[in-house]
Each structure stands twice: as structure tokens, then as C-alpha cells.
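All protein chains but one are shown in place.
Here is chain A:
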Amino acid sequence: MHSGPKVYLLNMKVLLVFAALLVGTFSEQLFVGDQVLRAVASDEEQIALLRALGEQVDLQVDFWRDPTKPGRPADLRVPFSRLQAVKVFLESHGISYSIMIEDVQQLLDEEKRTMMLSKRMERSANKFNFASYHTLEEIYDWMDTLVADHPSLVSKIQIGESYEKRPLYVLKFSTGGSNRPAVWLDTGIHSREWITQATGVWTANKLAEDYGHDPTVTSLLDTVDIFFEIVTNPDGYAFTHSSNRLWRKTRSINAGSSCIGVDPNRNWDAGFGDIGSSSNPCSETYHGPYAHSESEVKSIVDFIQSHGNVKGLVSIHSYSQMLMFPYGYKRTPAPDHEELNELAKKAVNDLAAVYGTEYTYGSIADTIYLAAGTTVDWAYENGVKYSYTFELRDTGRYGFLLPSSQIIPTATETWPALLDILVHVQQHLY
């Protein structure tokens, strides 16, 4: 029982809503009073009984999850009129069950209502809703509208493909020149950290809107290019919507293991494989078979190396409220520790000035824990002096499930801190 009733409902919902819409004119309420029961067979005999139950046509039992082996749950949708009979059947054979969904129609109505409401809002406002979380498709569509709205500033480039062949898109902010010094920004490398992709969208929009109006941003973009990858792990992000909201890693298949995915923030070639990462494919911090094995990571490595003029990098995560710089893979202070520390201190103070949100700061190893093979360590050791990583809100109350009402406040307070780093890079080009 990992993703709960909602997982199956999500897959079935599409089918059911479609079916419901199809037959809409004839009957609006197809599933009133229907329940979804979860039955767990304790032995093979009970498995056989459950299968037989499904075969009894007059009972109209519809398996959302088939009975497979003892101990594994089977989910059955039972029409209202057959509930009594089915429950008596289960009870008389000692098959334990529980009610997963008490009224299927109610759930469908509610979801349809929410979906329609959100669509109506977006259509009439004709504006992207920055205060809500979006699907991958919605974010990719929005990128195109951003480019269309700011064609002389923003362009979209593809730097590669994810494991499951999704495009890896980067927004390029540039006012011209030829291979100007650049800063790399990324959000969403860990897919469950939804506040980061949402903050990325808001921030990209902010950059585009402020250029030509805010003197700091204008001066910045007249000097420096920005490359912004908002959904750095699209496979993982899609998976958090479809199946497991708390998925962190990529979705690559690991040879010889049934466990999927590599931690993209342990896959970089800096202290690769050291303490602070795991060699177990089932671990959430699995570093992968070798450095840059993940296309999501390799694409960035190739891009930054071939660009050759990237001077700053900010990789955004959540949660913990921290601003950190190298090193993560060792406790030795980085050569630029003093300067990086001072800048972090300034950024964190400017962040706190907005709503009072408190961040801690320092090197990764000092501030959080030893972590090997991270983005910022690789960047720092490959010529990107100003390498930082944020851990956005909160400190554990909601954790990964940060309410959407906090998207805009989070993005708003992070903005001045980000700007401090960008401006410092601009003023200290090397």
C-alpha cells in the first residue's frame, strides 16, 4: 500500500470519466453508491475464490487490481446493488477486506469539478497560474508561450533526451553577443521537490518581465546569458503525477536489479562513489553504474563543457531552507570558501528580509551532510567558480508536499537571493 487508492483511481479515472462522458446523455450518475473494496487473500484457496467471484457475471464485480498471490491486495469495484451479496461472500469465506472508496461517484464528481474549475480559470484569465502546481505538459506548453511573449530575449533549446526519451528543454535568456559569460540554473532535478519546478517557472517569468524595466535585471542580462532548465528530471516528474508523488530519482532501469532509477545528484563526476552516495540501486542516493551514466546529467555536462564560458551555477532543491556551496564530497574547505560564504550570508539575509524565512548556509558537508557526486561539486571542479545549491521551503512540516499557497511567497523571497548571486557573478567575471 504505497500510493493508495488515488493511484489506481488516477488510472481508472481517465477511463471512467471518459466512459461517463460517453454515456452522459443517457445517465449522469453511473456509479452512485458503488464501493471499491480491498480484499487480501490469505492462501491460494482464497485467491481461487476471489477469481471465481470475478467470474460470477450477475455480481458485476470489476477488478481494479486482480488477485495475484496471498498477501497481495486485490481491489474490486462493486455496484451498489451487489454490495450486500459480495460482502457476505467475502465474510463467509473469511476473506479479509476493507472499504477503500465508499462512493465512487462522489469521488468522480469531485475530481471532474476540480478539473473543470481549473480549466475554466486558465481559459478566462488567459494567464498561466503561477500559484498552482502543473503537469509536465502544462509547463512545456507554458515555455513556448514565454518564448512567444519575449522573442528577443528568450529562446528554447533542447540539450538532450531523458531516459524515457522526453526532451530536455532549457530556456536561454540572452540579449545578444557571442558566447557571453553565462549562469546555469536548474530546478526539479529531484522530481518530488515540486516547489522547485514551480519556483523555476515563476522565476523565469520574472526574469523575462523585469528585463527592460528593472535596472538590475536589465544590466545583468545585457552582460550575462542565463540558461534555465526548469524540469531537469522530466521522467521523474511525470512519475510523481502518475504514480508516486514521492519519487526522487531518474527512471532508468538498473541492470540486474528490480529497482529503478539513479539519484541524479550523486551521479556527477566529483568524488563519484565516495561516502555520501550508495552503490545499491534500490537506494534513494544510488550514484549509478558510473559517473554521468544518466542522460539527464550527461546532457548538462556536455552543454556546460561545450559552452565553455559558464561562470555560475545554481541548482535548486527542497526542503530544509539552506543555501550551500562546495564541497559536499569532502570536508576540506573549497579554495574560494571565504568569498562563497560571504555571498551566501548576504543572499540569505536578503531572503529573510522578505518574509522572515530563516535559512542556514555554508558548505554542503558542513551544513547538511557529506554527499558525493553532486552537481555543484562537479561544476566547481570544472571551472564554474560560483556554484550554489538552494534547499527551499520548508523545514519539515509539509516537506515535499508544500501547499501551493506557498509557491509565490517562496519564489518571491528566493528571488533577491538569486539575484545577489547573479549580480555577484556579473561583477566578478573571471
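Convention: contacts are C-beta pairs under 8 Å (C-beta built on N, C-alpha and C of every residue); 3 or more make two chains touch, one makes a residue touch a chain; residues count from 1.
Definition applied: contacts and distances are computed from a predicted model.
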From "Retinoic acid receptor responder 1", "Presenilin", "Myotubularin related protein 7" or "6-phosphofructo-2-kinase domain-containing protein", the hidden chain's UniProt protein name: "Retinoic acid receptor responder 1"
Which of A:E138, A:E284, A:D302 or A:E381 contacts the chain that the document leaves out: A:E284
Hidden-chain contact residue, picked from the options A:T175, A:S293, A:N341 or A:Q406: A:Q406
Residue among A:L59, A:L83, A:V147 or A:I368 touching the omitted chain: A:I368
Which residue of A:Y133, A:W202 or A:W415 touches the chain not shown here: A:Y133
Hidden partner chain, touching residue among A:G54, A:P73 or A:P409: A:P73
Chain not shown, touching residues in chain A: 1-7, 38, 40, 71-73, 96-100, 102, 132-133, 239-241, 243-248, 258-260, 263, 276, 278, 282-285, 331, 358, 360, 362, 367-369, 371, 395-406
